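What you see is the complex with one protein chain gone and the rest in place.
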Amino acid sequence: MTKQLLKGNEAFAEAAIRAGVEGFFGYPITPSTEFLEYMSRRMPELGRAFVQAESEVAAINMVYGAACTGKRVMTASSSPGISLMSEGISYIAGTEVPVVIVNVMRGGPGLGNIAPSQGDYFQMTKGGGHGDYFPIVLAPASVQEAIDYITLAFDLAEKYRSIVHIVVDGNIGQMMEPAELPPMRKIPKEAPEWAVTGAKGREPNILTSIYIDPVDEEVVNIRLLKRWLEIEKNEVRYKEYALDDAEIAVIGFGTAGRVASSAVRAAREEGIKVGLFRPISLSPFPKKQIEEISKRVRRILVVEMNSGMMLEDVKRVVQGRVPVEFYGRMGGVTPFPDEILDEIRRVDSNTADVADLEREQWLDRLEARIAGGK
Amino acid sequence: MTKQLLKGNEAFAEAAIRAGVEGFFGYPITPSTEFLEYMSRRMPELGRAFVQAESEVAAINMVYGAACTGKRVMTASSSPGISLMSEGISYIAGTEVPVVIVNVMRGGPGLGNIAPSQGDYFQMTKGGGHGDYFPIVLAPASVQEAIDYITLAFDLAEKYRSIVHIVVDGNIGQMMEPAELPPMRKIPKEAPEWAVTGAKGREPNILTSIYIDPVDEEVVNIRLLKRWLEIEKNEVRYKEYALDDAEIAVIGFGTAGRVASSAVRAAREEGIKVGLFRPISLSPFPKKQIEEISKRVRRILVVEMNSGMMLEDVKRVVQGRVPVEFYGRMGGVTPFPDEILDEIRRVDSNTADVADLEREQWLDRLEARIAGGK
Amino acid sequence: METSIIISGFGGQGTLFAGQVLAYAALHAEKHVTWIPSYGPEMRGGTARCTVIVSDEEIGSPLTRNPYAVVALNLPSLDKYEPLVQSGGILIANSSLINREMERTDVRGFYIPAAKIAEEIGNPRLSNMVMIGALLAVDPVIPLEVVKQSLNEHIPERHRKTLTMNFEAMERGAVFVQETLLTKKSA
Amino acid sequence: METSIIISGFGGQGTLFAGQVLAYAALHAEKHVTWIPSYGPEMRGGTARCTVIVSDEEIGSPLTRNPYAVVALNLPSLDKYEPLVQSGGILIANSSLINREMERTDVRGFYIPAAKIAEEIGNPRLSNMVMIGALLAVDPVIPLEVVKQSLNEHIPERHRKTLTMNFEAMERGAVFVQETLLTKKSA
Amino acid sequence: MVMEKVVYQRPESLTDTVTHYCPGCTHGVAHRLVAEVLDEMGIREKTIGVAPVGCSVFAYNYFNHDYVEAAHGRAPAMATGIKRVRPQNTVYTYQGDGDLASIGMAEIVHAAIRGENITVIFINNAIYGMTGGQMAPTTLAGMKTTSSPLGRDVELTGYPVKMAEMLSTIDGAGYIVRRSLHNPVNIRKAKKAIRKAFETQERGLGFAMVELLSSCPTNWKITPQEALDFIENSMLPVYPLGDYKVHPELAGLRV
Amino acid sequence: MVMEKVVYQRPESLTDTVTHYCPGCTHGVAHRLVAEVLDEMGIREKTIGVAPVGCSVFAYNYFNHDYVEAAHGRAPAMATGIKRVRPQNTVYTYQGDGDLASIGMAEIVHAAIRGENITVIFINNAIYGMTGGQMAPTTLAGMKTTSSPLGRDVELTGYPVKMAEMLSTIDGAGYIVRRSLHNPVNIRKAKKAIRKAFETQERGLGFAMVELLSSCPTNWKITPQEALDFIENSMLPVYPLGDYKVHPELAGLRV
Amino acid sequence: MPIRGRIEVNQLHCKGCELCVMACPQDVMALDMEHLTPKGYHPAQLVAEGCTGCAICAIVCPDAAITVYRETPQKTRATA
Partner (left out) sequence: MPIRGRIEVNQLHCKGCELCVMACPQDVMALDMEHLTPKGYHPAQLVAEGCTGCAICAIVCPDAAITVYRETPQKTRATA
């Protein structure tokens, strides 16, 4: 296939269809609505299930039910909608059925706005729902990655009987870029053996997340955790740029990482030895890779479109080996490359101890920047 | 007042009443239902509002509405119910109205069971809802602390216009202990100036969490974050035991911390120089205190009733100064002191590098223990 | 000094109340005390159990794997807790419902025909108080008199008419133990 | 080489489509390209804007604070972007709707009576194509011929009848710029 | 010579697991009727049940066919998901009044609005059983529960909600009836209704719900027989039995 | 000498803020009527409004009294919370059809069940406006929307939901009517209904809802006047105007 | 001659709720107060002659614990 100019949300949706999604259940919410709209046209066309649910609560529980049949199913929503799905997500995790969920994140908390944000990092990676479970979280940063990682998402979900979240922001959803769609996959005729399909000639299958005896629940928890440790070993994904000889490492995911790459390139042109690490799997978090980087560089700058969430994971991994600084924009503001370039320059020449005050220091700089009209 | 023998859930509820709660909105869910039942009797008796809502979704939005009037209001629920409240919680945070929420945590994920658990640590401390917000999270470990901290919770909620979560587990809720209730507080007649009470002789008050222009939302995000940094400075709370000369520090909250205190006492009797640090404010996390401890001890053991959640925060703070080990029970299993004593003995004599494998190593030990019938 | 007691039996045998009687008495005696019921799926399994810990110091865990004393009002309770009682601890079995011998030889074991005694007093629901009386006779964790005073103060009004019966049940349990001890000694 | 272009105007002026035409052409020319519309509250404010970045290398940020070229179809767009165009960059203003002078002297500024030209062609909706033609005449980021080929391939079928008009609009825009340049040189 | 025939035996669609229901609880009757209908229709092997949260949370242990366990109130949404991707299966939910009429109100109403081809067995026993006897939306006026200790005050909590009446106003509903389980005659009628509700699904006639007046001796704090009497004397006047909506195509169906 | 009197002027209960509604959108008419009623009843200074998520999300900017902004669909729950702790205030929600009839179904039904003393203004324009024209539960059969691109298929998505009819079956409802905003006569009737709905609250007669058939020229993709014609010709037959439930104590009320 | 029937009560499932006893039209059932089921209930049983195999007991039984049998007199083949 050759490259086409594709819009993020639509490429996402079409890629899901080609990956064999047989059920889409969703509710309109900006900026993910185009996903649902695309599906409302394409799914019936292909004889597949599409339901505009009465709410996100219903949508995730439709997904939950459909997933129990062993078919590839998904939903797409945006921050408040994901919050409404929290209970269902925890049930899906506890029942160990594969589900793919796309979150086109927007500014928050609360109703907030519809602009691009990364403020759901914690909700997505640490589990917004109750109890011990471990979702896979992938953060593509381009239309091509959106296509590639939603395809992967279905495979991983099935392989590990896990939830896979895809998190992007409105920038990725709205952008057009040249990208290549994979061919349409054949839909398997056979359901997995654990699925509910009618107990024809076999013992009934029961799918549940209740284990009333704590001893039994602990067995499940151990199984989930061991599976997770497997996932942590096998499924870390990331992109690096110019890190080989870097003295400064910038770390950012999704749009923030992508914007940072422009700043890194510009900084390189100024002779600053800076490189970029862009986690794609936010969970499992690229612990080993960042640990290695922290042994090679002088300083790390974390860039996010939130108040410093991945920052915490980076700091946990870096273990104080080098100072970790932070730059973020919030509330739906996408940083421009020049802001990050300024930060890279500053970090490059900074030798001071950060002393766990990286957020305080950043806030001062941010407020000065805003006061300066940028 | 003298001490009475009080049951956790009822002491909690009565203390909330004495702290001046004027509205309780909830939905039955084990093991927090007694809270609602107690309120269903006491609140109408006092002419205060009690509504058994149609769901947790409705309950939190009733709380949200009532909080907008400036009155002290609350709900109590349990893990899956809290998940259903995620959206409302994020709205409350974004609207900056004070609310107290009690979570009597149970085994999960999903429906799980009703046994005591700490599996919602991430959900509570990192924000189960979407967007950048920072709830205060308090974890009492006795009936007296339940009383004291729910009183404090209302004060903090009001002071910072913040959400205050109180997290306990069924052990605390079901336990009877001698404790002292505070006197009944007078309910203030005046509403705060930001509250909606009818725009009589003043400009209308509007309470909302929507800031459609990212620039405006960022202002809110900065305000919330600065307020949070204030809270981090002022509102850290914890209990210490035998840490002065300790070479080993055990860190655990709530029931796990309390059970650990028995083990620590027993270990001391064996001559092991071990002490206990029990965070009460899980958020703000006692960063400085644990940092200090990590400079004094040889090794740290984190004990939780989950798969190792606070562990991540501890590791982030300890920054690799000393090895951090982990012991947890999951799925509603409450550890006995002897298990933790075994762990303390083991940690005391362990000199090996843990190398970020503390969970893998713990799982091996846990499975051996379970196989051994303990 | 920390003393852990588990009282276990069928639902309806008054195990939770018996534990509360001890807990109130401990409070009365100005001791630290925790009372915690069995909680979780067992609530629905027809068993009712509580753990009472009485201590001179602040109490850590309200639960214990190896209790110092066990009051077993039915057979499943004996089966479950006999192996767990601390060596040198106390195991009191309701012989009205339990017809097997204890296997442990390193604990102080007693058989109390609690139901029979309760019926003799005229209230079959008092087995629990008989057993408590027996326990306190073996080890007066809290003196019986304090328990009585405390019960007098905390008994729900609707049950006040049974107060003396409760006293009698405890006394009869205590007497039974003392007689057993005498027998044992003489044996 | 990375070229960033912002096309900005009222909703209905075809700014998003004009950007897409450039993006398709860039793809046609085997360049890296991103197209991103204004997104957020501005969508509701009556303005429509897109950013197109064309590059020989992989593109990082699809957004830029300081574009190389700005095509301003209305006055608010000129007001907003004139201060932001890179020094030495391009600023093309639709003089049919904009009646103020540019203030920047360090950019290559052009006034195109796009609406007038479009009306002359017979389709007032083609202002956007006139402006694109003008832009490409100032700097052929993508050669006009490639843009035409690409438009021929990607124009929606229902609009195919307007294809030659589109071509003409671009050509007229380009010619207008060339004439302006001649005038300037001769001035 | 005298031979013997089996007049009644445990249906194949029930497992041999002993239920956790209290003695005399009519959940068991409802289970049995559903199982008998599945047997009689010969659809056990293609049936997928959806269990609720509430006393019947463990329904999947008692039915001998595929089962999933829903989040509280969301069984109709879960059933929708299943039915939409596997229309060849028979899908039903089994829900109590807290589940269906309180927290699950939106899901049941919208399943009916969509005319979802699923069957709903709705157990109305006027109380929350599993959590220990709190007020339900179906609790009778004045009835004491652990969360209405002085009796349900209709001024503050409203009147009992009538789901069959309400759902029958919805176009997508194909079969909406109320039956009772308080005596043999009514149990027989209930079974016929359950049969019709499954036939509705098999014929693609839309959403079907059988509301069953049911007892909760434990939380009502009376004996099983008294509980049946309570249904007859106190619930029937508030919840009239009847056919609230029957799709014309079902009119001639004899079961 | 000829004097001039003001026959109509902008009500005090509206602010001077220009609405973000599209030209000809009848949200504005509904706003105006509510404001006029609050003025006439003299209750502006004790009124608290609850805005929904949907096109009227910014209602609080346009009304000159206290306002809160609810989560999507939860306005009745939020209003309940406010009314319960401040019964002395007048509390109303203003909700669209996605908000009230889709995601907020449980909350509106239960507010009615509880007989919550609140007033609900329900704008039924058969579409999701804010997110750009998706199908609502109230969308007419066959109507094209961005999520029913071939027209609403009632086999898959069900028939339009009739909230007034459904809620009128609930005991706690005190005043449930449907009106329309498509011409002056109906606008006058709508205003009277809004007045009665607020009077219902002032008299403590329970839950009150006025469903208003409303237009969405932008997403229906027709002119404002055509949109009013669409209400008359296409919506009225599906959504009959009328009084679905009127508390007896309101019967004699002249407004 | 009246129709004769009998029942078997499954001891595993019977919870002694007595609904069958109350419903039996022949009044020939009672709980067996001498025995306990494995779950600790007094099970229902036939206590007198007169069972017609009408199955009312089974219809009201919440635990599907009752199997009902009825005699079917073999007809002579004369008419065959």
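First chain written, first letter: the chains are A, B, C, D, E, F and G, and each begins at residue 1.
Everything below uses one rule, namely that a contact is a pair of C-beta atoms (placed from the backbone, for glycine too) under 8 Å apart; a residue touches a chain by one contact, two chains touch by 3 or more.
A quick note: this is a predicted structure, and the numbers were derived from the prediction, not measured.
Checked against the full complex, the one of F:Arg32, F:Arg86 or F:Arg195 touching the unshown chain is F:Arg32. The chain not shown here touches subunit F at positions 1-11, 14, 16, 18-19, 21-29, 31-32, 35, 183-184, 187-188, 217, 223-225, 228.
FYI, only the chains that are shown with their structure count from here on.
The minimal number of chain-to-chain contact steps leading from subunit A to subunit E is 1. With centres taken as mean Cα positions, subunit F sits 44 Å from subunit D. Centroids built from CA atoms put subunit D at 35 Å from subunit A. Residue positions of subunit F with contacts to 2 or more other chains are 57, 69, 71, 102-103, 105-106, 110, 113-114, 137, 156-157.
Shared contact sites, meaning residues of subunit G that touch two or more other chains, are absent.
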